[in-house]
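Everything below concerns the one structure shown next.
Only one protein chain is missing from this complex, and each of the others stays in its spot.
For clarity, chains are labelled A and B in written order, and residue numbers in each chain start from 1.
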Amino acid sequence: MSLRTEPVTMNVGPIHPSTHGVFRMRVTFDGEEIVDVEPVIGYLHRGSEKLAEERTYTQVVTLTDRMDYVASMTNNQSYILSVEKLAGITPSPRGVWLRMIAAELQRIASHAVANGFLINDLGAWHTPLLYMLREREKILEMFEMLCGARITNSYLRPGGVFMDAPDQFWPALNRFLDEMPNRIDDIERLLTTNEIVLIRTQNVGVLKKEECLNASITGPVLRASGVDWDLREKNPYDYYDQIEFSRPLGEIGDNHDRFLIRIFEMRESLKILRQCIENIEPGPVRPKEVPFLVRPPKGDSYVPIESPKGELGFYLVSDGGISPFRCHVRAPSLINLTLLKEMVLGDKIADLFVTFGSIDVNMGEVDR
Amino acid sequence: MTKCFSGEKINELIEEIDPKSVVSTNLDSVHIKPENAINIFSKLKDKENCQFNLLNSLTAVDYIDHFEMVYHLTSTIHNHSIVVKIICGEGRKEPKVSSVVSIWKGADLQEREVWDLMGITFENHPNLKRLMLWEEFPGHPLRKDYLR
Partner (left out) sequence: MNTVMDSVVFKFIYCMLVSSDECANSFKIIGSGFISEKYAIIGFLITAFFLIFVVINGALVGVLALIWGERRLIGRFQARVGPNRWGPWGIFTPVADAIKVMFKEDISPSLSDKFVFVLAPILMVVPVLLIFAVIPFGEATFLTDLNIGVLFVLAITSTNTLSVLMAGWGSGNRYGIIGGLRAVAMLLSYEIPMALAAVGVILMAGSLSIIQVIESQQIPYAIFQPLGFLTFLIASTAELNRSPFDITEAESELIAGYMTEYSSMKFGLFYLGEFMATIASSAIIVCLFLGGWKGPEILPSHFWFMIKWILMICVFIWFRATFPRLRVDQIMELAWKGLFELTLINILSIAILMLIWPDPSITELWIMTGVNWIVFFASLWIFGKLLGPKPLEKNGVTRKIVLQK
């Protein structure tokens, strides 16, 4: 005798504890197995690209903060680099070093949040998450010193940054650099050899190299699959060409690799931060001749950078006016979701959320 | 450092693949004919000295008198990149271009986004539905003639 069964379609989200924001998946389950996933997005769509067309180049900086609100500094950086290329502005060295410091701190913060929430999706009652958030808090405090804001920083300006770091910033940064390696080791000891974490994440949500590249997936997810593609090294922007760091690469490309890659990248970011502190010299943070209202000549520019989520780039078109004619964001979070269905098909319900968490998407950036 | 090809170099590359398909050559990009696009893109991906295996970005710009598609392509093997543009359709009426999802899967969500916000139809797209907005939404908001 065989029982008659039928698959169940469920709306996971838009309000759900582990969709990391307002994200909806129409999931079809056959018992515990996933047979179909369809991401439905747009719940946080604010039309940033349209809004940017009505603001001056400097005002758009505040819009970029609100795209990936876990990594505002790198959003700023990507936009500013694009504007600088469009308008032909040469930034002042101190400003560039400062924004590299900000970006690397932001990368650590973003990876900490990503890994914390990944373990939370595994069901670990917030403990590792809160340890991660504690470290992120120190970074946010440093951002507060830099620019007065914690999350929506708007710290960068065309030509550099808008304010020099105050005196108390440097001791705080040094203290952070001394403490952080131990904290990362703690997290690694707590989680990477935990057998439950291992059996839950290993060989789940596997992505192969070719699939990844074909689907334009970038960032830690791509590197976890074993593709050596880090724009900081392959296409250095700012002063990344003067800095030595290594890129962690995974082999299998499953959830565990993506988790490990982020932990390793946090260590590399610390290395970069130390070199930035050595190299930074006194001087103006922003060239005096850069006007407040930037008027780039006609043309377009696209400067991709390595944001914590992947390749982030602003495609700006100028018609010679004070505001961009067209501003398109190449959002890594959105494009990394392309293969979500292929990653989770045939897995169990529980794996869906782990895999989704391991891609590390941010809804503000997906919907913009 | 990723080598960004100039318009002249891109023109040479594309002329090798499909002669007379380049409409105009700019400083750092080329415009190609929409009907030859699929052939050119698939060759660009596979050809030995091109191997543009990563579609960085795909977007559309409303230039008021016409719509333009912009493709940023990168090769992770040779570490070089090009920009290819397509002027789609006659004027503002029914802009149409063939989908590149069959070549790069990564175009899937981006093309849906462009259709949603800019209203450019992608032929042969497997699932061309609105992405950000709901199905009944009137108009395409990123067009310059969209009024609130």
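Criterion: a residue touches a chain if its C-beta (ideal position, glycine included) is under 8 Å from a C-beta of that chain, and two chains touch if they have at least 3 such contacts.
Quick caveat, the model's predicted, so the values are computed rather than measured.
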Among shown chains, those touching the left-out chain: A
Contact with the hidden chain (one of A:V37, A:A52, A:A109 or A:L122): A:L122
Residue among A:R66, A:R157, A:R232 or A:H256 touching the omitted chain: A:H256
Candidate in contact with the missing chain, chosen from A:S18, A:S48, A:S154 or A:S358: A:S18
Sites on chain A contacted by the missing partner chain, in the whole complex: 8, 10, 16-18, 29, 32, 119-127, 130-131, 134, 194-200, 202-203, 206, 228, 246-252, 256-257, 260-261, 264, 348-353
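The rule we apply is simple: only the chains that are shown with their structure count from here on.
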Whole-Å gap separating chain A and chain B, where each centre is the average of the chain's CA atoms: 25
Residues of chain B touching chain A in the complex: 1-2, 27, 53-57, 59, 61-62, 70, 72, 76, 79, 83, 104-110, 113, 117, 130-134, 141-142
Residue numbers on chain A that touch chain B, as the complex places them: 41-42, 45, 47, 49-50, 211, 213-218, 227, 229, 234-236, 241, 299-300, 302, 304, 311, 313, 315, 317, 325-326, 328, 330, 334-335, 337-339, 367-368
